[in-house]
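For this depiction, one protein chain was excluded, whereas all remaining protein chains were kept in their positions.
Coming up: chain A.
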Amino acid sequence: MVEQLSPLAAVFRPGSHGNFVDGVGVTLSEMAPGSIVQLAAWPGEEKKLIAAITSLTGLKLADGAGAGAASERHTVFGFAPGKFLLTDTAEGLVSAAGVVTPAMGTITDLSHGRTAIRVAGPRSEWVLAKLFAVDFSLVAFPQGSGISTAHHDIFAQIQRSGPDRFDLYVFRSFARSFWKMLCHASDEVGYEVR
């Protein structure tokens, strides 16, 4: 595979920034998974696709809007009816995903098309609520589940991977701009880039 270069490299400054004298509110990092793919089921094939995802990743998906799950290696969540985002820390997921047959649905490799950004820390809900008109409370947005939303026409798919940890998937070509905006939004609570 072609070695991927991070679109954030020019603005990625590890260390503590902003108002961190009273502690760091959020930690921002780039996840850089090896593979990101989008799976879409034909109408009526959703359950078979969910079963295929389980056989591929070992992750069990609840049958409901936005349901998701994560392991050390894979993450998966539904972001639209019959559509799922699936990641793997290893490269080459698209070829391994042969379990998704053409009769079942489609598979689209987005590994080079999305940038994955992790926002973690006690103030992560607060920081993200500045950017997206979405309820980030644990009740409305349970752990493992995912959503798709947009900020100023920059699409973002967001999975809650921990009680105060969110994984954001944004278009690669907008990722640097989005990252800078995220840093500005995090300034107030103090943030660490790592």
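Throughout what follows, contacts are C-beta pairs under 8 Å (C-beta built on N, C-alpha and C of every residue); 3 or more make two chains touch, one makes a residue touch a chain; residues count from 1.
We adopt the following convention: contacts and distances are computed from a predicted model.
Missing chain, UniProt name from the options "ABC-type xenobiotic transporter", "Twin-arginine translocation signal domain-containing protein", "Sarcosine oxidase subunit delta" or "Copper-containing nitrite reductase": "Sarcosine oxidase subunit delta". Among the residues A:Val11, A:Met31, A:Ala62 or A:Ala80, only A:Ala80 touches the chain that is left out of the figure. Only one of A:Val26, A:Ile147 or A:Val170 touches the absent chain when the whole complex is considered: A:Ile147.
Taking the complete complex into account, A:Gly66 is the one of A:Pro7, A:Gly25, A:Gly66 or A:Gly121 that touches the chain left out.
Contact with the chain that does not appear here is found for just one residue of A:Phe20, A:Trp42 or A:Phe155, A:Phe155. What chain A contributes to its contact with the hidden chain is residues 65-66, 79-81, 83, 133-135, 140, 147-150, 153, 155.
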